[in-house]
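Please read the structure below before turning to the comments.
The complex appears here minus one protein chain, its other protein chains still in place.
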Amino acid sequence: MTDEHSLYGPLEDPAADAGHQEHPPRVGFFTDTSVCIGCKACEVACKEWNDVPEDGLDLLGMSFDNTGMLGASSWRHVAFIEQERPLGRQDPGLSDLPTGPSAAEHTAEVVADGLRDAPRGGGELGTEPVDLGFPSFELPGAGTGSETRTDFRWLMSSDVCKHCTHAGCLDVCPTGALFRTEFGTVVVQPDICNGCGYCVSGCPYGVIDRRPDDGRAWKCTLCHDRLRGGLEPACAKACPTDSIQFGPLDELRERADRRLEQLHEAGVGEARLYGRDPEDGVGGDGAFFLLLDEPEVYGLPPDPVVPTRDLPSMWKHAAVAASALLAATAAVFIREGRR
Amino acid sequence: MGLERWIGRWPVYRQLTGPDRLGRGKAAESPRSAALGPRTDRADRVADSVCPYCAVGCAQRVYVKDDRVIQIEGNPDSPISRGRLCPKGSASKQLVTGPQREQKVRYRAPYATEWQDLDLETAMEMVVDRVLDARRKGWQDSDADGRKLRRTMGFAGLGGATLDNEENYLIKKLFTALGALQIENQARI
Partner (left out) sequence: MGSNMAEAHPVGFQWVMEAKARGARVIHIDPRFTRTSALADQHVTLRAGTDIAFLGGVINHILSNDLHFEEYVQAYTNAPFLLSERYQDTEDLDGLFSGYDPHTASYDSSSWTYEGVEAEERPGRRHKEQAAPDQHGSGGPVIGGAVGDIAADPTLQHPRCVFQVLKRHFARYTPEMVERICGVPRDRFLDVCRAWTENSGRERTAALVYSVGWTQHSVGAQYIRTASIIQLLLGNIGRPGGGIYALRGHASIQGSTDIPTLFNLLPGYLPMPDITQENLADYLDGVRRPDQKGFWGNADAYMISLLKEYWGEAATADNDYCFDYLPRINGDHGTYRTAMDMVDGKIFGYFLLGQNPAVGSAHGRLQRLGMANLDWLVVRDLTMIESATFWKDAPEVETGEIVTERCRTEVFFFPAASHVEKAGTFTQTQRMLQWRDKAVEPSGDQRSELWFFHHLGRRVKDRLAGSTDDRDRPVLDLAWDYRTEGDEPSAADVLRHINGIDLRTGRTVGGYPDLRADGSTACGCWIYSGVYADETNQSRRRKSRFEQGPYDAEWGWTWPLNRRVLYNRASADPQGRPWSERKALVWWDEDRGEWTGHDTPDFEKDKPPHYRPPEGASGPQALSGEDAFIMMSDGKAWLFAPTGLADGPLPTHYEPHESPVRNLLYGQQANPTRKVYGRRDNPSNPAPPEAHGEVFPFVFTASRLTEHHTAGGMSRQLPYLSELQPELVVEVSPELAAERGLRHLDWAHVITSRTAVEARVFVTDRMAPLRVEDRTVHQIWMPYHWGSVGLTTGDVVNDLIGVVAEPNVLIQESKVLTCDIRPGRRPRGPALLEYVQDYRRRAGITPQTGTRIATTGDDHRPTHTEPHRGEDSP
């Protein structure tokens, strides 16, 4: 049943590939950031439904973002990006005002300094692999240093686990805690997870993380329980402007293509889809985005690659040994089970 | 648990024998995951409600199990909100079930440095005493020109915009009957 693209490349039906023979269509999120109002209803609705604990009362100084990044106790994260850049044909109302240089660089430096001084270099905000975008000072679209600022845009975007077609977290999980559901989504099973943390470095987006108190790994489940009851995930249901859309992935992709076209016609030339492409490094995302600029602007990796890309060939060589190991383990389990 | 059933649930076995040869899907599903469903399905009842924060009036559904609120979310039938809620509306369950909710009457005596307990009945009677006393002390029959006032300026009230129409109605009615005028709410705030 394993496909040659089970671990890398385009994969038509990841649920079937994972052994779900009769299964519902693959579902996901299409997050259209062009209508996100940054209200953070998604963050709260997620926590209320999933009973995710509060994640620290810290003022981060990153515009209105006090969540910082995705982590074990933040399964939705709304990023806020203030930049001295135009947004389509939007008129930010600054021209002819007695303005000086932009503050974007100043604030970015302050935040970056703060992060560097923080324990784990800001790692408490989440995991390290994802570049917050700030420490380099070379964030695309950062201040142009002009004497009088006239351009401005305020981008908002709700980030979430991408439920990759090829999920690094899942592929490296040694306990079977992470698994692919019948909906094609990727879920951590808290009753299995032993907190080994391999998944944390396995995620090319830096999404999954362990909770300091119980050590287990946590992330968005795409509300697996709700899906079972035919409900949409809590975040998508709450989203006031339908920035977060839930549905069968095929439908979402079509909808996203149409929306992109519409925005391009409206003069928002920088608009692009992110995670839409089944040919990308993770075989396409189950949760993909319409962004208004390059992914780095939002703190998203431009070219995420599943760390198991090279695994298929390795796996062939290892298969025999692995089977032998499994047989031995089975014997042990059976003995223990009898007691 | 019979061995066969037990072994059938063992992920490694399922992986070796099922279609999920890489052990990342069906074979890895735990009993908890297999049994998963929305907790709202287990609700004893669902009450139709309205968000208590701003004045948009988003419809809420309140799911109740064992007389406890287990979930509050938007009602998609509403032509106002179409089932959506903002962060505050989405935090409604925490608002009504959280530990910040006071359960008991608290009383601070004059010059006291701490709260003390007071039972509800006693508190109500004490408030009646004080209302009548303040009403009497602040009573005005007429103004300097002999024009009728028929009122008390002894006590005042503030609040109403977070309350129900029916509650505001009784408040205004009772205040008016007592001759109390100084009643205000957030409309001027």
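Just so it is clear, A and B label the chains in written order, and each chain counts residues from 1 on its own.
As a convention for this text, contacts are C-beta pairs under 8 Å (C-beta built on N, C-alpha and C of every residue); 3 or more make two chains touch, one makes a residue touch a chain.
From a predicted model like this one, the values you see are computed outputs, not experimental measurements.
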item: Interface partners of the hidden chain - shown chains only, full complex considered; value: A, B
item: Residue among A:11, A:156, A:260 or A:273 touching the omitted chain; value: A:156
item: Absent-chain interface as seen on subunit A, which is shown; value: 35, 37-41, 43-44, 47-48, 53-59, 61, 63-64, 66-67, 82, 84, 89-104, 106-107, 110-111, 114, 149, 152-156, 240-242, 262
item: Contact footprint on subunit B, counting only the chain that is left out; value: 45, 47-59, 62, 64, 67-69, 72, 75-82, 84-92, 94-96, 98, 100-111, 113, 115, 118, 120, 123-128, 130-134, 137-139, 141, 143, 147-174, 176-189
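Operating definition for what follows: only the chains that are shown with their structure count from here on.
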item: Between subunit B and subunit A, distance of the C-alpha-averaged centres to the nearest whole Å; value: 33
item: Residues of subunit B that touch subunit A when the two form their complex; value: 3, 6-7, 10-13, 16, 18-33, 36-41, 71-74, 83-91, 93-94
item: For the subunit A and subunit B complex, residues of the former touching the latter; value: 1-2, 6-7, 15-21, 39-41, 43-45, 48-49, 170-171, 173, 176-182, 187, 189-192, 224-226, 228-229, 231, 234, 237-240, 242, 323, 326, 329-330, 333-334, 337-338
